[in-house]
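Every protein chain except one is present and positioned as in the full complex.
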Amino acid sequence: MSETVKFGQYGGQYVPEVLMPAIEELTDAYERYVLDNEDGFMDEFRQRLRDFGGRPTPLQYADQLSEAYDTAVYLKREDLLHGGAHKLNNALGQVLLAKYMGKERIIAETGAGQHGTATAMAAAHLDMPCEIYMGRTDINRQRPNVFRMRLNGAEVNPVTVGRGTLKEAISETMRDWATTVETTHYVIGSIVGPAPFPAMVRDFQSVISEEAREQIRDHAGRLPDSVVACAGGGSNTMGSFAEFVDDADVDLLAVEAGGSSLTVNEQEGVAPNSATLSTGDEGVLHGARTKLLQDSDGQIMESHSVSAGLDYAGVGPELAHLVDEGRVTPANVDDDAALEAFHRLSQEEGIIPALETAHAFGYLHENPDAVGDVTVINVSGRGDKDLETVIEETEQRDLDVDVDMSVFEAAEGM
Amino acid sequence: MSETVKFGQYGGQYVPEVLMPAIEELTDAYERYVLDNEDGFMDEFRQRLRDFGGRPTPLQYADQLSEAYDTAVYLKREDLLHGGAHKLNNALGQVLLAKYMGKERIIAETGAGQHGTATAMAAAHLDMPCEIYMGRTDINRQRPNVFRMRLNGAEVNPVTVGRGTLKEAISETMRDWATTVETTHYVIGSIVGPAPFPAMVRDFQSVISEEAREQIRDHAGRLPDSVVACAGGGSNTMGSFAEFVDDADVDLLAVEAGGSSLTVNEQEGVAPNSATLSTGDEGVLHGARTKLLQDSDGQIMESHSVSAGLDYAGVGPELAHLVDEGRVTPANVDDDAALEAFHRLSQEEGIIPALETAHAFGYLHENPDAVGDVTVINVSGRGDKDLETVIEETEQRDLDVDVDMSVFEAAEGM
Amino acid sequence: MANNPDLAGAFERDDPAFVPYLAAGDPDYEASLEYVEALARGGADVIELGLPFSEPIAEGKTIQDAIVRALDAGMTPDRYFEFVAELDVDVPLVCMTYYNLIYQYGQEEGPRPFVEKAADVGITGFVVPDLPAEEADPLREACDEFDLDLVFIVAPTTRGDRLDRMREQVSGYVYVQARLGTTGARDDVSDQTDESLARIDDWDVPKAVGFGIKEGDHAARIVRAGADGIIVGSALVDIVAEGYENDEPVSAVADRLEAKARDLKEGALRGAQQRAESVVPEDQ
Partner (left out) sequence: MANNPDLAGAFERDDPAFVPYLAAGDPDYEASLEYVEALARGGADVIELGLPFSEPIAEGKTIQDAIVRALDAGMTPDRYFEFVAELDVDVPLVCMTYYNLIYQYGQEEGPRPFVEKAADVGITGFVVPDLPAEEADPLREACDEFDLDLVFIVAPTTRGDRLDRMREQVSGYVYVQARLGTTGARDDVSDQTDESLARIDDWDVPKAVGFGIKEGDHAARIVRAGADGIIVGSALVDIVAEGYENDEPVSAVADRLEAKARDLKEGALRGAQQRAESVVPEDQ
């Protein structure tokens, strides 16, 4: 992969001038340490990912799903990574890079709280002070992660602007960075933001597909017909796709949050989904030109998804480009189908996925014929953080899976 | 390891006659499938542990702890196992064995809920119906695990007898088993119970020390001076020790819950601790002769620990034997020290441990000179299940670590 | 092995034994004395007297609750021995308890002190639900020394080798567990009973059937099927529990226990008569 600034017409560096020198410094550090392994950076990174993070994560053949969908379903188990999601691959890489760069402080935004906890863990591990910005709405729906960040010694700063989700948290973190840029590194949580972030985060996350590609050859004796991953910003997505991009016969399926509907409300500025790749159009947000959920004037819409980690109006520029090129196929799965898939995976395979991840399985359920004979699905994270949300959201619905919510109520009353 | 029934004077099979045939059947299955790998049982088990469970787990050098205690501290990361604790090693082994034996239903008891979730996950994975017995007190202090079991499709049966903790849950599960023994396998959660359970569970958990012994040679170029593990029933303990038992120079340290005090209240029948190895004496409970917390008449005491998973009046017979032999050194750490260790590991290493696990780190903190130059500490589980308990218990105390609880309160109010 | 003539002698072919169980000290020491004596008056041939243990893994909810009541009211092994000594009944008493209490008693290791003391206060034998034949040698030896019987339980799952091992060890009577599970009164009679009895048909100790017997008609049915006695626990404990919950006078509860005992004993006798009248039991 040699793209580091632009991906076709997407990408770039649309940030306040005050940040540009830091971005140049980061670009330089990225090229030296990450791309050229200067001072053995990548070796140390890989070693820490192994010993602290628990890599490699397994590729598991899913007995029940394979039978149910009559296709060989392999699960890439990023839920087993330390912290419970793929997010650590990136967070650890960036915090370590900040250390190599001589930075003294870490800031990050978080949506589901997974990137925040991953960053807080990595910062504790590498002994760096750390502050996390998180929207108030997300704080409320992902409380366990707030506690975890705090237990790891990170400050958590609630962001109350707008709807209080990921978009606002990113803006606020950029503001902090504009003030503290000389000593602080901003650990962005997905393949978004100004260059070199999208390329750098992709490179840190590519370990997913690097391992998966080797593992599927071992397990299935061949490359898969498809790779499926959910897409919020798209870091687990590009991490899962990267090493397969050159394998023209492998379909790459990016599953976004269909939310409650694909129809936008221009009047209110609300898109009740986060299906940026399928429904968004080109614009500039958070430092990059990419596909966005925006109104006809270019104002950014409030997005929605039952899963906080997909609830974002933008998407990584590289993914936008690969969709335009036809290399990546965008898809989306709505809240109901994601919840059903959550319960299904929990009951059938004994894996409680993150609500974000559940979207990938919702896609499989709705399109079993689209994935070919052998598919790799990235289990981007585990669902411990989502228990309360799932209980609440399930109670409000009449789902197509057999979930006995009375047992939860009984437990509540105990 | 060749002991399967007795360990010195400990062990045996003290169960109702109705269960004896099942125990004989299990002994036979254990010998054939586990010890002799009949039908490739052990191969399948190892493969599923790898692909579903995420083995091997890493052995990690702990930078900050090593510096703080001036000793090379290595962490065996069982917290990274699927489900978040070492418990899956055993649960997966037993559920798979039940399948080989043609059983149709799984029951289990659980204390912290970790064995219950591990069993529920394994049962979902292997497509077996599953019911879990759990004390009412434990249900209240480990709610996330109750939800996880239910999400995995397991029934959770509250046990209201007595104080409603692990001891009562085990008794109740045995009663279920006495009724359903022909079709049901009882997946006991630690190295306790009648033979062959203690030996069999040890064998399933030995993978911990099998890996750790090889890993420490790779990392440190030598065997450790000590291995430290917390001990409730003792399964992570014996799992961590088993392959080191014959290495006479490796000290084996079993850290029990000192609870709030080591002084027992005979009148009330309460031992405010679970320090069975240090303070208990010989007796018969739950199918085995072992060390127990009991009054002078032989009535079993109610034990106590801030960590549900250590809160048990008995202990594995093999551990009791190894303590008598002088091979294993018992120790204990009280509630306060365990909580402090919980916060310390979270802040210093970016690993939020289970409260059970925290006891092992409390020991290290209080006895840094007792572990030698190189020590392996088993991180038996992660602390996601304990967040609420830790917040509550920390608020009630004046701990010796810097924990700013106000941030939690702020988050509560959000 | 010991074979106390009192115990085996309580079971006669045409006068099958009625063996009630109560937990000693339930709901308190004094009331419990009255209740046990009422059972004797009602026709008990042998009494199984429970010494409460904190972890009664073989008991269903009814007897668990009885044990909790007795423990809360202060029952201990020493009080139990006083209780037995004080009881005014002239039928053999079998001590039913769990092994840890037997094992812990006295200064010396092992079951001997407990057995010695039990013999001393007038206990005739033991039933220990968590002590299978495999682990029974030490207790068996102590029983032999003091000439007490050791009753074993044959479960529906007990077969082959296990039966042989038990047959060697058992004395007094054999406790035939009528069904899978734990103690507790049921409304049906299990087919497993017939099968179990058939398996041990040629044993020379009396066969007493227990687990789930609730009424005289059940008792009759079981005796007809070949039992030499019936063991009834939960159905009697239910009466104690009801009296306790409703705060009834001890004498009223004792009267009901006596009446219930009479019903059960009569059922057993009826069964023996029916068995004598037809070679093939009518409903087989």
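Which chain is which? They are A, B and C, in the order written, and residues in each are numbered from 1.
Here is the rule we go by: a contact is a pair of C-beta atoms (placed from the backbone, for glycine too) under 8 Å apart; a residue touches a chain by one contact, two chains touch by 3 or more.
Just so it is clear, the structure is predicted and the values come from calculations on it, not from any experiment.
Of the chains on view, those touched by the hidden chain across the whole complex are A. Only one of the listed residues, A:181, A:216, A:323 or A:339, touches the absent chain: A:181.
When the missing chain is restored to the complex, the residue among A:62, A:96 or A:300 that touches it is A:300.
Residue A:269 is the one among A:8, A:129 or A:269 that touches the chain missing from this view.
Taking the complete complex into account, residues 12-22, 24, 161-162, 167, 171, 174-175, 178-182, 269, 283-287, 292, 294, 296-300 of chain A touch the chain not shown.
Everything below uses one rule, namely that only the chains that are shown with their structure count from here on.
A linear topology is adopted by the chain contact network, the touching chains following one after another without closure. Taking the mean Cα position of each chain as its centre, C sits at the greatest distance from chain A. Geometrically, the chain at the heart of the complex, using CA-atom means, is B.
Distance between chain centres (mean CA atoms), chain A to chain B: 34 Å. Centres computed as Cα averages put chain A at a distance of 65 Å from chain C.
For chain C, residues touching at least two other chains: there are none.
Contact with two or more other chains is made by no residue of chain B.
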